[in-house]
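Missing here: one protein chain of the complex. Every other protein chain is in place.
Chain nomenclature is as follows: A, B and C, assigned in order of appearance, with residue numbering initiated at 1 for each chain independently.
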Amino acid sequence: MTHAHAMLQTHPRASALEEGPLLACIEACFDCAQSCTACADACLGEGDVEMVIRCIRLCEDCADICLATGRIVTRQTELEPAPVRAVLQACAEACRACAQECERHAGHHEHCRVCAEACRRCEEACEEALTSLA
Amino acid sequence: MTHAHAMLQTHPRASALEEGPLLACIEACFDCAQSCTACADACLGEGDVEMVIRCIRLCEDCADICLATGRIVTRQTELEPAPVRAVLQACAEACRACAQECERHAGHHEHCRVCAEACRRCEEACEEALTSLA
Amino acid sequence: MTHAHAMLQTHPRASALEEGPLLACIEACFDCAQSCTACADACLGEGDVEMVIRCIRLCEDCADICLATGRIVTRQTELEPAPVRAVLQACAEACRACAQECERHAGHHEHCRVCAEACRRCEEACEEALTSLA
Partner (left out) sequence: MTHAHAMLQTHPRASALEEGPLLACIEACFDCAQSCTACADACLGEGDVEMVIRCIRLCEDCADICLATGRIVTRQTELEPAPVRAVLQACAEACRACAQECERHAGHHEHCRVCAEACRRCEEACEEALTSLA
């Protein structure tokens, strides 16, 4: 069992979301934040950096919103649905934009291919958490 | 001139937003993140902490999303409107929820009164940035 | 292979650290940030919240420094040793302080026991990354 899973199971309060989609969303957000931070940095280290300016920018934004979302969905105490829903929507939107850009570079930059995969998984996990929260 | 203002004026690319609402939004996001971090901690230091559990939780969420939003709106290079719009909406929503809760404690906790003020200013600044972006 | 591992292997530049300790450190930092965010929130949801004020505070600090460290050690391009070393030391220190406090509550709060474990693993991973960087 991952620490994230154990932390969820030992929380004293019931969650407003089902455990499966919630755990998947928590883990995908932190994972995607790490991949996007790594992809922005890997792009910066490429010889053709001027071709991946947009990729770096979208990765930076995606990492920031994924970290905020990962922390927010981690919290179960006194959950207020409206802001949690809005942040999940923003995270899905940022993941979608970042995935689309990374996919354009996936053929020549392997890190963009991996990052796009992490973004697509996080986008889906946020959408499923939204369904579970609704 | 603040550093935030000077950084905006010296950016090599034109922004998609008008300077006034953009600068106000950047500054309000970082300011609100700081106030919410302080309010959560001040609540934690109060004798009646069990009365402000919800306030602490909403302040923590608001700080996280304000920091992410502050960094995202700071960036002008290759701005993609859809995720920026979504993150501004999420930030306004989190500020609104946090302000409402802080206002309930404003009569007996002065830090909640100040924090509510920072949240309301940030909520408005995000709404105005949204109008400017549209 | 985790996304973090794949991102490290596809980076265009050589890292200043050995792959094993570096990957362990990256993954431990994000994992510990998540556990500490969860533990602070779980403590907040406990009936005896006034007994875990110090635990909440140390968890919040530990989460913040773990996230910053996780992002910083993720970056391989143009690594400057002095600040990376200092941030790894700060992260190890925060993990140690948080683990000590969580261990005091591990007998009655299972989430504190799990969080202490995540903190100890991250403390060790930062120490090993420091040895690898030196």
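By definition in this document, a residue touches a chain if its C-beta (ideal position, glycine included) is under 8 Å from a C-beta of that chain, and two chains touch if they have at least 3 such contacts.
Note that the structure is predicted; figures quoted are calculated from it, not measured.
Asker: Indicate each shown chain that the hidden chain touches within the full complex.
Answerer: A, B, C
Asker: Pick from B:39, B:88 or B:133: which residue touches the chain that isn't shown?
Answerer: Missing-chain contact among the listed residues: B:39.
Asker: Applying the definition given at the start, please give the residues of subunit A touching the unseen chain.
Answerer: Listed in rising order, the touching residues are 40-41, 44-45, 49-50, 53, 56-57, 60.
Asker: In terms of residues, what is the contact footprint of the unshown chain on subunit C?
Answerer: 53-54, 57-58, 60-62, 64-65, 67-68, 71-72, 75, 77-80, 82-87, 89-90, 93-94, 96-97
Asker: Mind pulling the subunit B residues that touch the left-out chain?
Answerer: Residues of subunit B in contact with the hidden chain: 2-4, 6-8, 10-13, 26, 30-31, 33-35, 37-39, 41-42, 44-47, 63, 67, 70-71, 74-78, 109-111, 114-115, 117-118.
The rule is short, and it goes like this: only the chains that are shown with their structure count from here on.
Asker: Subunit A-subunit B contact: same residues or different, taking over half shared as same?
Answerer: Both copies, subunit A as well as subunit B, present the same residues to each other, with over half of the numbers appearing on both sides.
Asker: Taking the mean of all protein CA atoms as the centre, name the chain whose own CA mean is closest to it.
Answerer: A
Asker: So what's the Cα centroid distance for subunit A and subunit B, whole Å?
Answerer: Inter-chain centre distance comes to 21 Å.
Asker: How big is the gap, in whole Å, between where the Cα atoms of subunit B centre and where those of subunit C centre?
Answerer: 26
Asker: For subunit A, which residues are shared contacts with two or more other chains?
Answerer: Correct list: 67, 71, 75, 77-78.
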